[in-house]
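With one protein chain withheld, the remaining protein chains of the complex are depicted in position.
We call the chains A, B, C and D, going by the order they appear; numbering starts again at 1 in every chain.
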Amino acid sequence: MQGLKARALELLNDGTVSRVLGWKIGENTYDPEPAFFETAEAMEQFVYNNFCAANLSKYMIEASKLEGKTLVCLKPCDSYSFNQLLAEHRIDREKAYIIGVGCKGKLSIEKVKQSGLKGILSVTDTDPLKVETLYGDAEVAYKDAMLDRCHVCKGKEHVVYDELYGESEDTSDADRFEQVRAIEAMSPEEKFAFFQAELSKCIRCNACRNVCPACSCRKCVFDSNKFDSAQKANVDSFEEKMFHIIRAFHVAGRCTDCGECSRVCPQGIPLHLFNRKFIKDINALYGEYQAGADVDAKGPLTSFTTEDAEPGVVSQGGIV
Amino acid sequence: MKKIAITKLNDLYAAIAQNQSLLLPIKRAGQTNFGIWTEDAEVDLQTLKTVKSAKDAFFPQSENLYTCYKDGKKISIAPEKLQEESFVVFGMKGCDVRGAMVLDKVFLANPVDNYYAARREHGIIVSLACSQPEESCFCKAFGIDCAEPEGDVVTWLTADYLYWKPVTEKGEALTAQVADLLEDADDKAVSEQKAAIAATVEKLPYANISLEGWNGDALKEKFDSPLWEQLYKPCLACGTCTFVCPTCQCYDIKDYDTGNGIQRYRCWDSCMYSDFTMMAHGNNRNSQMQRFRQRFMHKLVYFPANNDGMYSCVGCGRCVDKCPSHLNILKVIKAFGKEGK
Amino acid sequence: MSEKKNQAKMVQEISGANPYKCMKCGKCSATCPSYDEMDIKPHQFVSYVQRGDIEALAQSKSLWKCLSCFACVERCPRDVEPGRIIDAARQIVVRQRGGNYLKAEEIPPLVDEDLPQQLLVSAYRRYKR
Amino acid sequence: MQRIGVFVCHCGSNIAATVDVKKVVEMARMEPGVVFADDYQYMCSEAGQAKIGAAIKEHNLTGIVVCSCSPRMHETTFRSCAKRYGLNPYMVEIANIREHCSWIHKDMQEATEKAVILARAAIAKVNLNAPLQAGESRVTKRALVIGGGIAGIQTALDIADAGYEVDIVEKTPSIGGRMSQLDKTFPTLDCSACILTPKMVDAAGHEKIKIYTYSEVEKVSGFVGDFTVDIRKKARSVDATKCTGCGVCQEKCPSKKTPSEFNRGLGNRSAIYTPFAQAIPNVPVIDREACIKFKTGKCGVCEKVCQAGAIDYAQQDEIITEKYGAIVVATGFDTIKLDKYDEYAYNQSKDVITSLELERVMNAAGPTKGHLERLSDGKAPKEIVFIQCVGSRCADARGKGYCSKICCMYTAKHAMLIRDKYPDVNVTVFYIDVRTPGKNFDEFYRRAVEEYGVNYIKGQVGKVAPQPDGSLLVQAADLLDNRQIKMKADMVVLATAIEPDPSVRGIATMLTASIDTNNFLTEAHPKLRPVESPTAGVFLSGVCQGPKDIPETVAQAGAAAVKVIGLLAKDKLTTNPCTAKPDELLCNGCGNCAKVCPYGAITYEVRQINDHGIREERRLATVNNALCQGCGACTVTCPSGAMDLQGFSNRQLIAEVDAICR
Partner (left out) sequence: MSVNEEFRPKIVAFCCNWCSYAGADLAGSSRLAYPADVKIIRVPCSCRVNPMFILRAFEKGADGVILCGCHPGDCHYSTGNYYTRRRMTMLFSMLDFIGVENGRTRVEWVSAAEGVKFSTTMNDFVAKIRSLGKNVRLGDLRCKD
């Protein structure tokens, strides 16, 4: 981390970049916040640890409007989001100096809490995590504290960068589509009950949307009056279904599966399931596609072949 | 002081629910929130903080105000019925109870909000002491005693018993309804728990955070501080902090066309949203910095200025736990503290 | 009847070939080194599959005369690949019969490293009985 | 708030027999915005229209709904009616209560209920209608033809004969194209040059036609009626105004080892050359790659021998910018590469040639002066094998999935010509199918078999193996006799698949004209608009659109010309007002809408924006109304809803949905 900080400082000092987009040390190990650093003094608060989960690529939209280059720290999976934003002209490659930072799977304090620990006073980002709580000390295995998305890691390679710093590891140890398949196997009644229970928790805080690098619209369709669709919680829950279906549809073929939506949901709704369902369908019907892997790739929903499957395939046994 | 064995809690719930609806923390799809008790509900008193506060009980996230019906070209209006039956909110923590009192300042002041007032009048609060406070709790800074919260009835949960102490008339009446299930108890176990809680609270990292300088007098100096420009940057402009907050009281009024008429409803709004207080001419706050600043200035400066020094933060720490960018009121207070202001 | 259909379906599944794509150009037969020894010619294989007459294929000399040289597979312009079809038919016969010409342990010394794997597998099938 | 009038038509008894029109009128009066409703026997009649007109005037109507027959029938009628009475024609909506209601339902109550709902939906929509103005754009009365083969020449001649200026851009040094390389043409066996050359001369001499040879289209901007095109005139190194075409330079040029493109590499040409004797213009070019002067600085023979002083080594490429109203693509074809067909030994043996190479061999001006001989040893072949469908009708990646269409006929022609001129030569044709639809085509093929004794064998060749004695062993199947054939041949001719000329890809991109998976240009409609590209103002001529023979090419060239003439004859183009329209405050500039636009109507520009006080430069989508046809594909691709379709806006369609589901 010190090396990364030193390198960032060097680039800031020699004028290569006008600011650094990274993480600022939090109150504790586990709550670093995304931050812009413009001075050497500010850089003292720079931190990069295993709790730095936030995907910084979306902040580059605003950073691209600023004078000078922004040094941005991207983890391997974040670099896909960066590419996708680049493909959609939302950010300017020339305005970014990308340090591809190493990632060995990111940790989540929620996961630590889910292991039953309460009143956490301090925690390390080591394997195992050493946790000091008001009610005693404990240890949590690194894998157990890792974000769900890291269990289906996209790999250790950055798809775009100017220089690399630190080692990465492919932390995948689960089947990416296992949950999707499990739901597909349910009866319509079970599926409906499952999603009804999950979506009824939704408080329409829009965190999923606002954190999503694919949801980069200046004004979301749910915030405008274009479709007479509500941004805020409605008396009937239909709006939540509408919101999540349409949101998933809008990012279909553009979602890099970065998992930020599920990470930030205050109600723990597995929102990535919607996106992954689309990814799975796209892979099955239109060929393997990873958004953000290739800036020049044609998106699956903005292209076609004359031989595509008919929509009826859904009622004829579904898309396998 | 009364008590009931925790093995018999379900009987207690059933007894309460017989006479009025009962809201209490229920775990659903992995998350605990206040909900209406049913036979098969999974009651969860172990989770310290429900994701959303108990605010919904008195000020629901969405509620109908009235409906317009159309008959040919004639229009008639049918107001929504106000709350007429009593209900019990069980398991509110000290911070949430105080949160309701903050809301009272807003909705019960003239002009009184009828919808809210009716719910407050018919709601009976059974609060629960926090046996195991957590690191993000800082209610003590606002003078709240989580070991003995306010409410109509106060309860304490120990390993074996729920201790029950009616405080108000409403509380006494409720106690009378369930008297058959309760047995008399002494204060010993409760005193022990209160002492233990007090000891834990002292160890909480933010329990004694200083609010010095946060009051109506600080308005201009705080408002103009350059710190906001730095602090807001990671904010995603989502509404998580406002929606989990027990005191955020802003709402928006919207219309819904059902095809048979128009329903006018109100729903929580968030000062983090770009259309917050949007008017025909546009918006007063057109940058996220201004919206971000609004939230904290409101809680720590404007509100106390208008309400005899009462902050509209109760230190529940939900926003601290839930902010996707790990921003929170504590970091704001501390940032200003460092500046020496 | 349904047994016939099943076998034809199985041939298609095993070979991955779609006999209906054949446009009867005969390039397979033109290219086949064992043509003269076959009673059913490579370009005719697909007709048997289309008719569902796998039994006739199974009884044919061709089944055992195909060298699995894959010249037809290589040159078929329609991706029908008769070599795979006959290989699939052979496999069905082998599955029905069971029993092998060779013992497993006898194989490694006989294997030439330079031989294509596909050829080996197909040879195992042929000399299995 | 709109002031809407609703007019319910009885259509005699067509509607009134099953729909209670009075009830529809009564119900319509209840709908928001409706200030007037009435019914009439025949709304489309003069009296009916007068009724509408009177109501527009009397009630100050801002929009009208006509409940009648299908809009496909009378929408135009009622729109012009509205216009006559001072109402914007796009403030009219039709509720189809005849085809979609009265004619298919028997029960009066049911049909009436449905008619009310349909009327209600139309009213809900018209409440949100906005007046639309059809735009106008000017037409530059000049056409560009890309490609100077028979397709391009014919198109240019037809356009020019109608009195419009045409420019032809041809990338090689001469016009003429593939047809100029052919020896004879089927089914008449007349000499290709004899029928093509006069056309070339006509084109060159036509006062309305300007020919840019050795030139390429470099950039295209604009849209139908108003294209701006940059043409790169490559440096010829010869001053065309001075050159007399005497040919001495070519004779004297010491660099003579460059394979001749015109002869398909079967012979050589000099560094300074005209591709063939009848080239137009008859002005040579210097191939700078091959020229000794350009390579070493020494030589200069051509300059010395040129009496006219036309040689100009310093000549530079020239960019010509010209405006056009219409563009015709006539880029033609080439044969596919045979690298992947090892079994035919094309790369191993000189005696395995393509049919196009055979054309050159047979041609009196070709590398063998028209003598049929083996290219390896110059001996006269005794046994010739033709192989059909080489790379055509191929499902795999080696070839093309389509039928090249011309091979059956030219092979019959070749076989016939050989048997005619060299009766002692045996000719065998291996075929999969013989396809000869066309006037006098099958008769032609039968003559080859019946009169000329060409041996047609149903079956494909599996392998051609060059033998040590110089012959070729052909191994094939005779499917009808069920035997395998192994025969020796002296020469093998491959009917090689044709494919669009590779240059078409770049041109299609410049024109935003779509191409299919085989690189053929896509037509606007496969049946009804076969010579138009989906991109307005772009037309297709010849094989660039799909395989075809000369008469078909000429016919299509004429058809394309007629379409161009029809376009150029107009002074102004009226544009469809129901076009896509982006909301500049919502647009992200992400570029997805342009990806699905079939007409290339969407481009992006960076503009200064004032978004509620926030001033910044943004990349924004702009729609060219002259190009947009109003399909709406972009609107659904746009996640923020910035892109909307006028006349079928999101809110209008939602209003209809709401009204129906109410």
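Keep this in mind: a residue touches a chain if its C-beta (ideal position, glycine included) is under 8 Å from a C-beta of that chain, and two chains touch if they have at least 3 such contacts.
Everything quoted here is computed from the prediction, not taken from an experiment.
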{"item": "Partner chains on view for the chain not depicted", "value": "A, B, D"}
{"item": "Residue of A:C73, A:A248, A:V264 or A:A291 touching the missing chain in the full complex", "value": "A:A248"}
{"item": "Sole contact to the chain not displayed, among A:L164, A:V295 or A:A309", "value": "A:A309"}
{"item": "Contact partner of the left-out chain, one of D:P71, D:G177, D:P281 or D:G332", "value": "D:P71"}
{"item": "Missing-partner contacts on subunit A, residue numbers", "value": "183-184, 186, 188-196, 221, 227, 229, 234-236, 238-239, 241-242, 245-246, 248-249, 252, 274, 277-278, 281-282, 285-286, 300-302, 304-306, 308-315, 318-319"}
{"item": "Sites on subunit D contacted by the missing partner chain, in the whole complex", "value": "70-73, 96, 98-101, 103-107, 110-111, 113-114, 117-118, 121, 514, 522, 524-526, 534, 578, 596, 598, 629-633, 635-637, 645, 648, 650, 653-654, 656-658, 660-662"}
{"item": "Hidden partner chain, residues of subunit B it touches", "value": "256, 258-260, 263"}
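The criterion applied here is as follows: only the chains that are shown with their structure count from here on.
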{"item": "Chain nearest the overall Cα centroid", "value": "A"}
{"item": "Centre-to-centre distance between subunit D and subunit B (centres being mean Cα positions), rounded to whole Å", "value": "68"}
{"item": "Centroid distance [mean C-alpha coordinates] between subunit C and subunit B, Å", "value": "75"}
{"item": "Touching two or more other chains - residues of subunit C", "value": "none"}
{"item": "Topology of the chain contact graph, where touching chains are joined (line, ring, star, complete, other)", "value": "other"}
{"item": "Chains touching one another, given as label pairs in label order", "value": "A-B, A-D, B-D, C-D"}
{"item": "Contact footprint of subunit D on subunit A as seen in their complex", "value": "65, 87-90, 215-221, 224, 226-228, 250-251, 298-299, 301-303, 305-306"}
{"item": "Residue numbers on subunit D that touch subunit B, as the complex places them", "value": "30, 612-614, 658, 661-662"}
{"item": "Touching residues (chain side subunit C, partner subunit D) in the complex", "value": "21, 23-32, 35-36, 41, 43, 71, 75-79"}
